[in-house]
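With one protein chain held back, the other chains of the complex are shown just where they sit.
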Amino acid sequence: MELTLNINGRDHRLSLDPRTTLLDALRDHLGLTGSKKGCDQGQCGACTVHVDGRRILACLTLAAAVQGRPVATVEGLAHGDKLHPMQAAFVEHDAFQCGYCTPGQLMSAVACVHEGHAHDRAAIREHMSGNLCRCGAYPKIVDAIEDAAPKMERG
Amino acid sequence: MADDAGRLYGKPEVRIDGAAKVTGQARYASDEPVANPAYAYLVTSAISRGHITGMDLAAAEAVPGLLDILTHETVGKEAKPPVGPDQKPTTTTLETTQVWHDGQIIAVVVADSFEAAREAAHRVVVHYAPETPSATFDSPGAEAEVRKTDEQHKDPAKGDAPAAFAAAPVKIDARYETPTQHHNPLELFTTTCVWDGPKLTIYEPTQTMYGLKAAVAKQLGMEPADVRTISRYVGGAFGSKGAATSRTVWIAIAARRLKRAVKLVPTRDQAFTIATYRAETRHHLQLAANRDGKLQALIHEGWEVTSRPSSYNVSGTETTARMYACPNIATKVNVVHADRNTPGFMRAPPDTPYMFALESGMDELAHELGMDPIELRRINDTQTDPVDGKPFSSRSLMKCFDAAAAKFGWAKRDPKPGAMRDGDWLVGYGCATSCYPSNIGPAAARLSLTPRGKAVIQLAGHEIGTGAYTTVAITVAGGLGLKVTDIQVFMGDSNLPPVPVAGGSNNAASTAHVAAKACEEIRQKLALAAVQNNAGIFAGADPSKLRLTDGALAGPDGRREPLETAVGRVAGGALEVHVENVPEGLPPDAAAGLYQGKMAMSRGTGRKDVTAYAFGAQFVEVRIHALTREIRTPRIVSAFASGTIVNPLTAYSQYMGGAIWGVSSALHEATEIDLREARYVNDNLADYLVPVNADIDHLDVIFVPEEDSRVNPLGIKGIGEIGIVGMNAAVANAVFHATGKRIRKLPIRIEHLL
Partner (left out) sequence: MRPFRYEHAADRAQALQLANGPREATASAHITAPIQYLAGGTTLIDLMKLDVMRPEVLVDINALAGQHGAIRADASGLHLGALARMADAADDLVVRRDYPMIAQSLELAASPQLRNMASLGGNVLQRTRCNYFRDPSWTACNKRHPGSGCAAMDGVNRKLAVLGASDHCIANYPGDFGVALAALGATVDIEGAGGRRVLAFEDLHRLPGDTPHIETNLKPGELITGFTVPAGPWTRRSLYLKIRDRQSYEFALTSAAVALDVEGGVVREARIGLGGLAAKPWRSHEAEAALKGRPLDEAAAHAAADAALAKAAGHGEATFKIELGRRTLVRALLQAHAMEV
C-alpha cells in the first residue's frame, strides 16, 4: 500500500506491504536504524519511539496505522551536533554499555520527563521499567534522567 | 617507558563512542546499509530428537516474493559441519536430516521482503520421525560420563580429602543446583552476507572477529583471506557471540545462490536455540573444618548438561579449589548428554555456578561454626594457591570484604536468622566472595601518528559494551602524550590486525598491552631519529630517556621538541607501525595463530610463575514480604580489587552490570524446559525474567586499590565477569539470614519461601 509517514518532521512517501511494522519501515525502508529490534514482540522497549508526542513501541505498531501522525525517533533528538540534554546526560553518566537499548531508553526517558514521571528516583525507576537494559545500566540511567530533567525544563 | 601508556589510567573518561551510541548513529551489524538485500527467516525444528522425513514446501513457494528455500536437500552438502565453542564436534543443522535439539535450524526461507519471508517460513510443513528425547539430568536416556581432563580442564586435588572430611569435627555436606540460563543480549543473532565475486563480507555481531572469519572459511572451504567479518558495535554479548554458530554459513550460501545480499534477523525465541546458553549444573559439596574454622577438606563434584555430540563443560572446580587455604582437596566433573543444543560461554562460565555452591557452603559452614561468615573467610584466606603452592600474583580479598562490609553496614547485622525486620518485610544480609582468573592473550595493532599530533589505532577489537574503544584510546593517548580526543580508534573489522576473543575478561589487558607496545615503537623511532639528527636539540642524547608528553618529544632535562618536528623528521604524512604482542609465557607462534583465529591465552590458573585472579566481596540486603514473600534487593554493595583500572567510569559500569546480572541469576533467570519434549518453553523476554529498572535501587561499587606488577606489565586484571560471580550466593545467604530457610537451588522464588 502507498502511504506517507511523517518522521522527525519530514514526510516520507512509501510503498509498503500492509504487514510492515513502523519499526521495520524505519529500519528497512527509511534507513533510520537508530530504533532497535530486540524482541519484535513488545517486551523489551528497544524500539520505543514517539507518536503524537507519546512513547509507544514501534514493533507492535503497523506503519499503516500511524499515517498522518508525527513520529519522532532517536535520530531527531539532537539539533545538528548539539546533543539533547538527555543524550548529553547519558554520555556524561555512562548510562549505557553496549548501547543497543539506548535509543529506546532515551525516547522513554524524554517521555518520562514530559509525562511528569521524573520527580523522584522511585518514579523514574517505575516509569523506565518498560525498557530492558541487559547490560544493567539502570542506576546510571536514573542518574542521567535526574540530571537532564531540569535542563529539559529550562529548555 | 611502557609505563607511559598507563599515564591516564584511573581517571574517568567518557566513552569516545558515546555520541554515536546516543544519536542512533552507532552501527550494529543489522544496521549496516547493504544494497537491495533479500530477507531470510529461519525454520526451526519443533521436535528435539529424531529425523526430518520430508518437507512440504508448496504453500511456502506460492508466497509472492519468495526467492529461495534452503533445506538439507538443496544445500546440505555445501558446508562442512560446524564445531562448538570448544572447537570440537557439535550439533549440525542442514547438513543432515538429523534433529539434535529443539529449535534447530532446519530450513532458511529467503524472500524479497521480511514479511514475505516470515509468512513463507510459517507455511513450511515439516514431517518428522520423532524419537523420545531426554531433556536434562535424570531424564531417561540422558548419558552421564566423567569429564576427561585436558589442558584447560583439570581436576585439582591434594592430600586425602575423604579421610580428612571424615575426621573433621565440623562439616557441611550439601547439594546445589543452578538452572539453564540464556544470555539474551538485547541485540538478536543477526547475520548479513554480501558477496563480491569470490569474496564474502559478513556483518554479524561477534566477540571473535577472526574466529568467525576462520570458522566460516573452513566450513565453506574458502581461503580465510576471502572472508571479511564486520562488527563495529555489538548489542550485548556476554559470551553468546564468542564462537561461530551454524546460521552464518547458510546465510552466506543463500546470498551466493541469489547473487544478492541476504539479511537475517532471527526472532527472540530462536535466540534460545540457535546460539549457546549456560547449562544447568548440579553440585555435591563437602566442606570440613576444625572448630576454629580452619578448613580441613574440600570435596566438590559437579555435573553439567551438554548436547549429545559435544562434551563442552565449564569445570569451575578449577576456581573453587583455589579459593581458600585447605590441605585436602578433591574435585571431579561429570557431563550429562541430553537432546539439547550445545551450551557455551556465559558471563564467568565456570565461576558463576560453581562459586554459588562453594560460597553457599561457606555460609552454611559459618552458621554451623557460629562464626561470622566474613571471619570464616579471613581465617582461610591465603596468599598462595592452595592447589599447587604458587603465589597469587596479588590477592586483596579481605581488603574487599572490609571495604564492602563497612560501606554496607554489616556490623548492624543480627547474626540470628529471621531476627531483622522492617514493618511487613523480613530483612536479610548476605555476602560472598567473588573472583575471576586474570587472562591475557596475544594481540596485534596498527598505530599511526601524524606530525599534527593525531593518532589512529586500528585493531580488530570488539566493542560489546565494555568501552573497548575508549580503553584503547586512553592507552594510546597516554603512550603518545596526547589527549584522548586526539585518538581515533577503528575496531570491529577483520581487515584490521587481530586481537583475541572478547571473552574471559582478557580484552582490556590484551589490547592495552599491544597498544602500549605500539606507542613504545613509535617513541623509539622518533627518539632514535631525534638523537641521530645533528641539527636537532636531542643530538647525541640517550634515546631511551626521551618521552612523548603533552604533544612533544621531551628530554629528562625539560627540553622539548614539538611533534611536528619529531614526527616530520621521519614521515611526511604519518608514521605508522604494525606491532604484535605476545604475553610472557605464551609460545612465540601465538601471534601467528591469532591471524588464523586460534585462541592462545595466558590463563590465570595455568601459569608457571603465579596464579592470577581478581577478587571481590559482594553484599546484598534482601527484603522478603512476611506474607506474600516477594523477594526484593534494595541494596547491593560490591568491592573489587582488579589491579590497574584503566577507565573507572566504564569499569564501574562493568562491575555494576555484573552485580545486576548476579541478582538476576539468583532471583529471576531460568529457562524452563518441557521435560517431556526437551523444549524451551519460556523463550521470550516476558517470561525469561531479567531485572527491570524498578528492581535495582541502591547499588554501590567500591574500587579497592591494587598494584600488581606480576600479573602483566600494566597490572591489568579483567573486570567484565567478576561482578556476577559472588552474587548468587550472596543473595541465597541473605535469604537464609532473612528467613532461616536455606535455598540450594536457583533461582530463588516466592514459592520456595511460602
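Letters are used for the chains, namely A and B, taken in the order the chains are written, and counting of residues starts over at 1 for each.
Just so it is clear, a contact is a pair of C-beta atoms (placed from the backbone, for glycine too) under 8 Å apart; a residue touches a chain by one contact, two chains touch by 3 or more.
Being a predicted model, the structure only gives us computed values, none of them experimental.
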| item | value |
| --- | --- |
| Visible chains that the absent chain touches, using the contact criterion stated earlier | A, B |
| Sole residue of A:Glu92, A:Glu126 or A:Asp147 that reaches the chain not shown, by the stated touch rule | A:Glu126 |
| Hidden-chain contact residue, picked from the options A:Leu14, A:Leu30, A:Leu60 or A:Met152 | A:Leu60 |
| Touch with the omitted chain, as defined above, among B:Arg291, B:Arg559 or B:Arg676 | B:Arg676 |
| On subunit A, residues whose C-beta touches the chain left out of the figure | 1, 17-19, 21, 40-42, 45, 48, 54-57, 60-62, 64-65, 108, 111-112, 115, 117, 125-127, 129-131 |
| For subunit B, the residues touching the chain missing from this view | 46, 115, 118-119, 122, 269, 625, 627-630, 632, 667-668, 672-674, 676, 681-683, 686-687, 689, 691-695, 749-751, 754 |
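Here is the rule we go by: only the chains that are shown with their structure count from here on.
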| item | value |
| --- | --- |
| Euclidean distance of C-alpha centroids - subunit A vs subunit B, Å | 28 |
| Sites on subunit A touched by subunit B in the complex | 17, 19-20, 24, 27-28, 31-41, 43-44, 46, 73-75, 77-78, 83, 87, 90-92, 94, 96-103, 106, 121, 124-126, 128-142 |
| Contact set on subunit B toward subunit A in their complex | 14-15, 17-28, 30-31, 33, 113-116, 119, 183-188, 233-238, 265, 267-268, 463-467, 649-650, 652-654, 656-661, 664, 684-686, 690-697, 699 |
